[in-house]
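The other protein chains are all here in position, but one chain of the complex has been omitted.
To keep things simple, chains are lettered A, B, C, D and E as they appear, and every chain counts its residues starting from 1.
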Amino acid sequence: QELEGFLEQEQAKAKLQASVHELTNTCWNKCITGGISTKFSRGEASCLENCVDRFLDSSLFIVKQIEAQKQHM
Amino acid sequence: QELEGFLEQEQAKAKLQASVHELTNTCWNKCITGGISTKFSRGEASCLENCVDRFLDSSLFIVKQIEAQKQHM
Amino acid sequence: QELEGFLEQEQAKAKLQASVHELTNTCWNKCITGGISTKFSRGEASCLENCVDRFLDSSLFIVKQIEAQKQHM
Amino acid sequence: QIQQELAVANAQQLITKINENCFEKCVKSPSASLTSSEEQCLGRCMNLYMSAFDQVSRSYVARVSKERAGGMGGGL
Amino acid sequence: QIQQELAVANAQQLITKINENCFEKCVKSPSASLTSSEEQCLGRCMNLYMSAFDQVSRSYVARVSKERAGGMGGGL
Partner (left out) sequence: QIQQELAVANAQQLITKINENCFEKCVKSPSASLTSSEEQCLGRCMNLYMSAFDQVSRSYVARVSKERAGGMGGGL
């Protein structure tokens, strides 16, 4: 049973890692639209800082909208 | 055996659902190229209406061309 | 055991095929940026010829950089 | 129970796709919070994506039925 | 039999990729039917995609062999 718990934890970790890779790709494409310099421009840095939270906000907003629409049906 | 039939059917349904998600994504990217308004423009609506059928026509056309080329070899 | 070797070989073949499909897609998008003519332009043909090798060079370059950075830490 | 799981998976996949495509369209440069115009855009975009999904489902099911009925002799 | 399945899967995957990429290039705005110029474009595009596929296969196999022969000491 300890093994089971361990395996579940590792699976959760693998899923989290996959999400981070995908989010990094999404946010890179959204925020780094110009050339590659030695460091991020101010706009790029701020975009990257906010990207994950706004992406998740957007997802929660959509879920809430759908739930609100369901109740009005 | 009834169970088997049921499972096969559910699997077919899952595959169909996956195709619909992928086609929606393809047709959204092909047809909705501008900003987001309250409803589709006339051009967007007509593009979406025809998109699935032309995508499948295109696939069939390619298969026929390949078969025709094989016979000429 | 012969069967095992055979299966491993087939698995390796499947993996190679998947890589070729993905690389073709990557190189098509990188090299064929204009319209579709009856044959490749000179630039497109040369881009396609070099695309796989530069993609793999790029991958090796990145791995080497990472290893170099690790040693300096 | 499998049917329910399928329906849930379908709804989750739809929400994932809506978010991917509507975040792309509506949140051009993520800032400290979602602005009200970004939220309005997300609301409209969600409705449009769902109606695109409905249109595609209808077209696809109609086409698959037609092909199965043997009207064209082609295989999808 | 596995070999045959692999070959079939490979051909299907190639057709899927051709259609994805050539539909993108040749059918700019789907209308009531494929126009003849769209079909001509699809035909040309299909041939070009196949030759790109051949080129990539050759380059990739050559490179993998070369790396295996140990010429560079790098691992792909």
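Criterion: a residue touches a chain if its C-beta (ideal position, glycine included) is under 8 Å from a C-beta of that chain, and two chains touch if they have at least 3 such contacts.
Keep in mind the model is a prediction, meaning the values are calculated, not measured.
When you scan C:Val20, C:Ile36 or C:Cys51 for touch with the missing chain, the hit is C:Cys51. One chain of the complex is left out; on chain A, the residues touching it are 6-7, 10, 13-14, 16-21, 23-25, 27-29, 31-32, 35-40, 48-49, 51-53, 56, 59-60, 63-64.
By the touch rule set out above, chain C reaches the unshown chain at residues 26-27, 30-31, 43, 46-47, 50-51, 53-55, 57-59, 61-63, 65-66.
Simple rule for what comes next: only the chains that are shown with their structure count from here on.
Contact with chain B and chain D alike is made by no chain in this entry.
When the C-beta contacts at C-E and at B-E are tallied, the pair with the greater total is C-E.
Counting partner chains per residue, chain E shows two or more touched chains at residues 22, 26. For chain A, the set of residues touching two or more other chains is empty.
Taken as a contact graph, the chains are arranged in an open line, each linked only to its neighbours along the path.
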